[in-house]
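Submitted below is the structure of interest, expressed as C-alpha coordinates.
Apart from one protein chain that is not included, each protein chain of the complex appears where it belongs.
== subunit A ==
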Amino acid sequence: MDPMDLLPYAMGVFFNGICVLSASDIVLRAWRGEGRHRFPDRWDALARLAGTLLYLLIALLMTSWAVFPVAVWYLVSALTAAAAAGVVLRWPELPARAGDRSAATRRVSAVGTLVFLAVAVTALLVLGVFG
(Lines give C-alpha, C1' and ligand atoms only; values in the text may rest on other atoms or scores of the structure.)
Protein backbone atom coordinates (compact mmCIF):
# COMPACT_ATOMS: atom_id res chain seq x y z
CA MET A 1 0.00 0.00 0.00
CA ASP A 2 1.25 3.46 -0.90
CA PRO A 3 1.86 5.40 2.34
CA MET A 4 0.04 8.34 0.75
CA ASP A 5 -3.11 6.20 0.78
CA LEU A 6 -3.05 6.48 4.57
CA LEU A 7 -3.07 10.27 4.50
CA PRO A 8 -6.90 10.63 4.34
CA TYR A 9 -7.21 8.35 7.38
CA ALA A 10 -4.53 10.27 9.29
CA MET A 11 -6.24 13.56 8.51
CA GLY A 12 -9.62 12.15 9.49
CA VAL A 13 -8.29 10.91 12.81
CA PHE A 14 -6.59 14.26 13.44
CA PHE A 15 -9.50 16.58 12.66
CA ASN A 16 -12.19 14.41 14.22
CA GLY A 17 -9.93 13.58 17.14
CA ILE A 18 -9.63 17.28 18.01
CA CYS A 19 -13.39 17.46 17.91
CA VAL A 20 -13.81 14.47 20.19
CA LEU A 21 -11.30 15.82 22.71
CA SER A 22 -12.88 19.27 22.75
CA ALA A 23 -16.46 18.01 23.10
CA SER A 24 -15.47 15.42 25.71
CA ASP A 25 -13.77 18.13 27.75
CA ILE A 26 -17.00 20.15 27.81
CA VAL A 27 -19.10 17.13 28.75
CA LEU A 28 -16.77 16.30 31.65
CA ARG A 29 -16.75 19.90 32.89
CA ALA A 30 -20.52 20.05 32.73
CA TRP A 31 -20.80 16.71 34.51
CA ARG A 32 -18.47 17.64 37.38
CA GLY A 33 -19.90 21.06 38.14
CA GLU A 34 -17.40 21.67 40.92
CA GLY A 35 -13.65 21.62 41.45
CA ARG A 36 -10.75 22.75 39.30
CA HIS A 37 -12.04 21.15 36.06
CA ARG A 38 -15.28 23.06 35.77
CA PHE A 39 -16.47 26.12 33.91
CA PRO A 40 -15.31 29.21 35.84
CA ASP A 41 -18.05 31.31 34.21
CA ARG A 42 -20.51 31.49 31.34
CA TRP A 43 -17.95 33.05 28.97
CA ASP A 44 -15.68 30.06 29.47
CA ALA A 45 -18.49 27.61 28.68
CA LEU A 46 -19.46 29.64 25.63
CA ALA A 47 -15.87 29.90 24.37
CA ARG A 48 -15.33 26.15 24.67
CA LEU A 49 -18.62 25.32 22.96
CA ALA A 50 -17.97 27.80 20.12
CA GLY A 51 -14.51 26.29 19.69
CA THR A 52 -15.95 22.78 19.50
CA LEU A 53 -18.49 23.86 16.88
CA LEU A 54 -15.66 25.42 14.87
CA TYR A 55 -13.61 22.21 15.10
CA LEU A 56 -16.70 20.28 14.00
CA LEU A 57 -17.04 22.50 10.94
CA ILE A 58 -13.34 22.08 10.10
CA ALA A 59 -13.62 18.29 10.50
CA LEU A 60 -16.60 18.26 8.17
CA LEU A 61 -14.80 20.25 5.49
CA MET A 62 -11.30 18.80 5.76
CA THR A 63 -11.94 15.09 6.18
CA SER A 64 -11.85 12.93 3.06
CA TRP A 65 -15.21 11.32 3.76
CA ALA A 66 -14.93 9.36 0.52
CA VAL A 67 -12.56 7.04 2.40
CA PHE A 68 -12.98 7.91 6.09
CA PRO A 69 -16.01 6.26 7.77
CA VAL A 70 -19.00 8.61 7.75
CA ALA A 71 -20.19 6.94 10.96
CA VAL A 72 -17.49 8.96 12.71
CA TRP A 73 -19.29 12.14 11.64
CA TYR A 74 -22.48 11.02 13.35
CA LEU A 75 -20.57 10.06 16.49
CA VAL A 76 -18.76 13.39 16.64
CA SER A 77 -22.00 15.27 15.99
CA ALA A 78 -23.74 13.37 18.80
CA LEU A 79 -20.88 14.10 21.18
CA THR A 80 -21.01 17.79 20.28
CA ALA A 81 -24.77 17.75 20.87
CA ALA A 82 -24.14 16.28 24.33
CA ALA A 83 -21.59 19.03 24.99
CA ALA A 84 -24.09 21.72 23.94
CA ALA A 85 -26.72 20.20 26.23
CA GLY A 86 -24.21 20.11 29.09
CA VAL A 87 -23.46 23.81 28.70
CA VAL A 88 -27.19 24.64 28.78
CA LEU A 89 -27.72 22.50 31.89
CA ARG A 90 -24.87 24.23 33.77
CA TRP A 91 -25.68 27.73 32.47
CA PRO A 92 -28.03 28.94 35.29
CA GLU A 93 -25.59 28.18 38.09
CA LEU A 94 -22.54 29.70 36.41
CA PRO A 95 -21.49 33.27 37.25
CA ALA A 96 -21.87 35.65 34.34
CA ARG A 97 -18.24 36.60 34.73
CA ALA A 98 -15.68 35.26 37.19
CA GLY A 99 -13.37 37.70 38.92
CA ASP A 100 -10.08 36.03 38.04
CA ARG A 101 -7.39 37.50 35.77
CA SER A 102 -8.32 35.29 32.80
CA ALA A 103 -11.93 36.45 32.67
CA ALA A 104 -11.34 39.09 30.00
CA THR A 105 -9.39 36.62 27.86
CA ARG A 106 -12.23 34.12 28.00
CA ARG A 107 -14.74 36.76 26.96
CA VAL A 108 -12.63 37.88 24.01
CA SER A 109 -12.08 34.24 23.03
CA ALA A 110 -15.80 33.47 23.13
CA VAL A 111 -16.83 36.54 21.14
CA GLY A 112 -14.00 36.13 18.63
CA THR A 113 -14.73 32.45 18.00
CA LEU A 114 -18.48 33.05 17.67
CA VAL A 115 -17.96 35.91 15.20
CA PHE A 116 -15.49 33.83 13.16
CA LEU A 117 -17.90 30.89 13.18
CA ALA A 118 -20.79 33.08 12.04
CA VAL A 119 -18.75 34.61 9.22
CA ALA A 120 -17.46 31.20 8.09
CA VAL A 121 -20.93 29.59 8.09
CA THR A 122 -22.41 32.57 6.25
CA ALA A 123 -19.67 32.46 3.62
CA LEU A 124 -20.11 28.71 3.13
CA LEU A 125 -23.87 29.12 2.74
CA VAL A 126 -23.40 31.94 0.21
CA LEU A 127 -20.89 29.82 -1.74
CA GLY A 128 -23.38 26.96 -1.78
CA VAL A 129 -21.01 24.51 -0.16
CA PHE A 130 -23.90 22.89 1.73
CA GLY A 131 -26.15 22.96 -1.32
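A few notes on this one:
Here is the rule we go by: a residue touches a chain if its C-beta (ideal position, glycine included) is under 8 Å from a C-beta of that chain, and two chains touch if they have at least 3 such contacts; residues count from 1.
Methods note: contacts and distances are computed from a predicted model.
Selecting from "Serine hydrolase", "PadR family transcriptional regulator", "Putative translocation-enhancing protein TepA" or "Carbon-monoxide dehydrogenase large subunit", the unshown chain of this assembly corresponds to "Serine hydrolase" (UniProt protein name). Only one residue in the set A:V67, A:A104 or A:V119 touches the chain that does not appear here, and it is A:V67. If you put the missing chain back, the residues of subunit A touching it would be 8, 56, 60-67, 70, 73-74, 77-78, 80-82, 84-86, 88-89, 91-92, 124, 127-131.
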